[in-house]
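A single protein chain has been omitted; all remaining protein chains appear in their positions.
As written, the chain order gives the labels A and B, with residue 1 at the start of each chain.
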Amino acid sequence: MSTTEATSVARPRFRRRRLPRLQRRQRRLAWILLAPSLLVVALVAFYPLGRTVYQSFTNQQFLALEPTKWIGLANYFGAAGLIHDSIFRDAIVTTVKFTVITVFFEFVLGLIIALVVNSNFKGRGVMRAVMLVPWAIPTVVSAQMWNWMYNDIYGVINDALLRLHLIDHGVAWTAQPSTALASVAAVDIWKTTPFVALLLLAGLQVIPSDLYEAASVDGASKWQQFWRITFPLLRPAILVALIFRTLDALRVFDVFYVLLGQRLGTQSMAIYNQSTIVQTGDVGYGAAISVAIFLIISVFVVIYVTFLRVEEQ
Amino acid sequence: MKHLRVFVVLGFMGAIALVASLSVVAAGSTGTSSRKEAATAAAVKPPPVANAKAIRTKYGGQKITFIGDNIGLTHQRDLKLAAQFTKDTGIKINVVPHPKASTDAYAQLARNFSSHSSSIDVAMFDVVWPGAFAPYLVNLKPSLGGLAKIHAKGIVQNGTIGGKLVVMPWFSDYGILYYRKDLLKKYGYSHPPGTWAELGTMAKKIQAGERKDNPNFYGFVWQGNAYEGLTCDALEWIASSGGGHIIDNGKASIDNPKAAAILNTIRGWVGSIAPRGVTTYQETESLNAFDAGDAAFLRNWPYAYSASQTSSVKGKFDVTVLPHGGKNRSVATIGGWELGVSKYSKHQGAAIEWIRYLASPGAEKFTAIFSSNPPTIPSVATNKAVVKINPWLKPKIANVARVARPTRYLKAKYQQGSTIIFQGINQIENGQNANSVLPRIASELNRLLK
Partner (left out) sequence: MSTVAERAARPQPRTAGRLRRLRRTPAGRFLRRLPFYVLIAAIFFYALFPFYWALRSAFTPDVDLFKTPVQYFPAHPTLTQFREVLSSHFFLRALLNSTIVAGSVTLMALVLGSLAGFALGRFRFRGRSATLYLMLSMTIFPQIAILGALYTTITRAHLYDTLWALIFSYMIFTLPLTVWVLTSFMRALPKDLEEAAYIDGATPMQVFYRVLLPLVAPGLVTTGLLAFIAAWNEFLYALSFEQTPSHYTVNLAIVNFVGKTGSAFQVPWGQIMAATIVVTVPLIVLTLLLQRRILAGLTAGAVKG
């Protein structure tokens, strides 16, 4: 190359040669920082997860003393496999319906609460407490409490509605098929909106306030500010909130168990999974169900990540 | 905002103050269990151990772990028995209470046994579990066969799997009918219903009358949720109507006209003389409704008798056997607990002596008086002192024919079978015609029985 070229190219080339070394050092440091977390994953989760996947290819039983046999994909595609299991299919439908309803409402309500607490609204202090209360009540208690609030003889919800003349006799909220899923969803939304609200609030708080000031000066309305500034910058928090909420909603157990029991037609995937493993004692089949649940959740995760396109930022 | 922070801090300090003052107040009392204990302690003590010297020579100094009854009064009872046993024989007993919920207790034992651990020597087993746990339990027939002869035959049979006595009976629950004697009198009935049809008529009349003042009143409540309790209730309905015992002689017998008839009757009652929500009720919900004065009839276990003594219906209710259908006899489903020894136990001899003590007439008398546990020894059940505390042990009621859930046919698959049963019955309660559900239940059960 000519000298002029050499000088003009020399700088970038000098930088390029330096980057790899810095990058290598960075990479090493990154892995060192990750090591403790990965160690925990390996110790605590690796063996159980691996064993679950392995069990799904066997006919292991909970209590039987016969030796476990490898049966390949029979739990999945065999004659009595997951593919033909109509109860599991119903459970998937019920759980997905439940997930869509609850995640939607929790997201909307959580966003409203987070925006209110983050603003100069007069009631924001109390709203902060409101945000925590449902989450702080122990799960084992709140599900049963709501169950008895819904009761058609001595439940307070029916009593209140009767007094307000909105209904003329007590409604069996959890027994009737038409209101069962909605009742359960209402409890879950009540319980976990705080989770979403807290996450979104944390995300809102790191958005610099001068961005809003500049936008007001430029004449943007509150609505425009929300769509152009808040929403895009909130995307990472929204992604985390949606993923973890969906994850938990698809694995819902307590609230279904206490309110709906093991009725056919309103079981969640986790309830069917638990009854398979503990009551039926078919650990291998239960493991296959768990793997199926895992795959279903992964589908949702992929959808979220694709649509929210956070990675590219 | 500044004020809010002050408010919050004050509130916190207030909370601490409340806790502190309550603790001071509480320093006087030490909880419910000791209060009841004070009332009965003077009255009853665990009996001395028979053959104590011989046991001490052979097993003295050994230590066994006993998975006993849940925390509270029943745990206190176990501790008392263990203390007496240790005093007499020198065998130390580590009493660990099992989780209160039956399903949790099952999972705990199952996990322990499947890991072949020797950490448990003796455990309590629900009457429907022996089939599942049989491969892991020691045969008690050689050592305790004689003692088993004085226990109720049906329960002993229930605990005998493949010729081996794997569990020793200890407590025996059975379903009974609770009724509001004041309401029966008010509406002109001189005695509780003898047949299901009578119960239906009485419930309807009483409900219509009571509804004028109390819009929450219903005639009859039971355990209708899709869980093990429903299998118990359903077995009573079917067996008392001549519909068999769900599984008879190794084949599903539930698909018959008599069973369909009674189940369709029940279906008709849901929403009319029973609340629509009864399909979600377990023991607690049904008892709450009865205790609040909102039900004329209740089917429940004997525990509800003493539980209702502190409710608003105290003195207004009484118990009797459940109704029957037509000319059939009344029945009651067997519930309760039994004792077994783990085959992985390193102290099987000592464990067996502990069970021998617990299942002895003296100890069963103690438990019946101390914590109202229904004895499995008929002679204890007729003891005057025992019956005084537990009126539901009157011969008229205690001698009702017992029916067992189909564990001896389903064996290890019992839980799976029971799930099929209660899910199906729950569907009938929720509106499906029994004639369309029972064939399905029968075919699925037959598949399990193959």
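Rule of thumb we're sticking to: a contact is a pair of C-beta atoms (placed from the backbone, for glycine too) under 8 Å apart; a residue touches a chain by one contact, two chains touch by 3 or more.
As the structure is a computational prediction, the values presented were derived from the model and not from experiment.
Undergrad: Just to verify: which one of A:A172, A:L199 or A:L264 makes contact with the chain not shown?
TA: Of these options, the touching residue for the absent chain is A:L199.
Undergrad: Based on the whole complex, identify which of A:L73, A:A129 or A:A182 touches the chain you can't see.
TA: The single option touching the absent chain is A:A129.
Undergrad: Of the listed residues A:L38, A:L73, A:I167 or A:I303, which contacts the missing chain in the full complex?
TA: The single option touching the absent chain is A:L38.
Undergrad: Using the document's contact rule, name the residues of subunit B that touch the chain not shown here.
TA: Counting over the whole complex, subunit B touches the hidden chain at residues 5, 8-9, 11-12, 15, 19, 22-23, 25-27, 29-33, 36, 69-74, 76-77, 96-97, 99-102, 104, 107-108, 111, 115, 117, 214, 216, 283-284, 287-289, 291-294, 301, 303-304, 306-307, 310-312, 371-372.
Undergrad: What is the set of subunit A residues that contact the non-displayed chain in the whole complex?
TA: Counting over the whole complex, subunit A touches the hidden chain at residues 23, 26-27, 29-31, 33-34, 36-38, 40-41, 43-45, 47-49, 51-52, 55, 109, 112-113, 116, 123, 126-142, 144-146, 148-149, 153-156, 159-160, 190, 193, 195, 198-199, 201-202, 205-206, 208-210, 217-219, 233, 236-237, 239-240, 243-244, 247, 251, 253-254, 269-270, 273-274, 277-278, 283, 286-287, 289-290, 293-294, 297-298, 301, 310-311, 313.
Just so we're on the same page, only the chains that are shown with their structure count from here on.
Undergrad: Could you tell me the distance, in whole angstrom, between the mean C-alpha positions of subunit A and subunit B?
TA: Here subunit A and subunit B have centroids separated by 38 Å.
Undergrad: Enumerate the contact residues on subunit A facing subunit B in the complex.
TA: 62-65, 125, 147-148, 151-154, 162, 169-177, 259-264, 275, 278-281
Undergrad: Would you mind writing out the residues of subunit B in touch with subunit A in their complex?
TA: 1, 4, 103, 106-107, 110, 113-114, 132-133, 135-136, 215-216, 218, 225-227, 275-280, 285, 288-289, 292, 294-295, 412-413, 415-416, 419, 422-423, 426-427, 430
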